[in-house]
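Now for chain A:
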Amino acid sequence: MKPNKAQKIWMYEHMLVSRYFEESIEKIYMEGKSPAFNMANGPIPGEMHLSNGQEPCAVGVCAHLTAEDVVTSTHRPHHVAIAKGVDLDRMTAEIFGKKTGLSGGRGGHMHIFDAAVNFSCSGIIAEGMGPAAGAALSRQLQGKTGVAVAFLGDGAVNQGAFHEVMNLAAVWKLPVVFVVEDNGWGISVSKSDSTAVEHNDTRAAAYGMPGYRVINNDPVAVFEVAGNAIARARAGEGPSLIEIETYRLAGHFMGDAEGYRPDGEKDALHSKDPIPAMKRLLVAECGWGDSEELEITTKAHFRVDQAIQFARDSAYPEPEEALDKVFV
Partner candidate 1 sequence: MSTDIVIAQDLWEEDEDAVITTWLASDGASVDAGDTVAEIMVQKIQHDIVAPASGTLKIVKEEDDTVSKGDVIGNVS
Partner candidate 2 sequence: MSDVAQKERKLTIARAMAEAVSQEMRTDERVFVMGEDVGPLGGVFGNTRGLFDEFGASRVRDTPISETAFIGAAVGAAADGMRPVVELMFVDFFGVCMDAIYNLAAKNSYFSGGHVPVPMVLMTSTGGGYSDAGQHSQCLHGTFAHLPGMKVVAPSNAYDAKGLMIAAIRDQNPVVFMFHKALQGMGWLGTEKGAINHVPEEAYTVEIGKAKVVREGKDVTVVGITSGVHHGLKAADILAEKGVSAEVLDLRSLVPLDRESILRSVAKTGRLIVVDEDYHSYGMSGEIIATVAEQGVKLHCAPQRVAYPDIPIPFSRPMEQWALPNAEKIVNSYELMTR
């Protein structure tokens, strides 16, 4: 299943929105945090995990999904949320802790829920897998259309939840796809130091489901593999596991000095940045020119700038609103 021209452009567009969004967040995050880096200060307080470089995972998978499909993501969720169609204004306001945010500022950047497009994420490693399997079970029980996709990092495969949910999904043949974004690092610990197998797609065999690996952070290859896995889930043939070799071009979190990286790794990764690579592909295969590039870039920037303005202009919640929504 190869992407057509419109799908390639869709993927590129969402990669651009995501990247520009993260670059904007990165700048704003540092406001009020210099010279003293105090996480509690500035318009965006708290932890911040940026997804620069991991856009191919999000767009290659979400190109096959509609709003009714369920996605659970990780503590590094922005690229997936954007590709899934989460309301960008309200997501940005949430990241700023504003009243207009998706949860009114109760969750923040690691707890983004948009029921309109069935997106959620969590700050606990591998925690989205159970809910994704449960949503898939819900569709199976109700005979309703829609599949679930759980995104996780390569560090998550060593969590108990990964193994439990892989087994449960397989034994119940649930319409769910597990997508490992393999950026090679669990904060500062390398994949090779933490994981007993070289590639996690091989773990799928232990649960009797197909496993695939995509190399070179290639959005088109992700599209093809994810398309097959999602089609398989839609057809009621059960779950799949996909591991995507991707690049974390930022630190684990903002303020990460990244001293654990081997010399030269960061430069090498930047030289393989998937966004210029995708542009080259469009130029080569889709007659992409300067005018198309200008138009799509302008549109992406406008969209992100608008969301950031919305967030900045929004009011903070009243402190007492903290007491609401514990129960509904």
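Rule of thumb we're sticking to: a contact is a pair of C-beta atoms (placed from the backbone, for glycine too) under 8 Å apart; a residue touches a chain by one contact, two chains touch by 3 or more; residues count from 1.
On how the list was made: all candidates are chains of the complex that A comes from, given by their letters.
This is a predicted model, so every value here is computed, not measured.
One candidate among 1 or 2 touches chain A in this complex; it is 2, while the rest do not.
Across the interface of their complex, candidate 2 is touched by residues 70, 72, 101-104, 106-107, 111, 113, 115, 118, 120, 122, 124, 127, 129-139, 141-142, 148, 160-161, 164-165, 167-168, 171-172, 324-328 of chain A.
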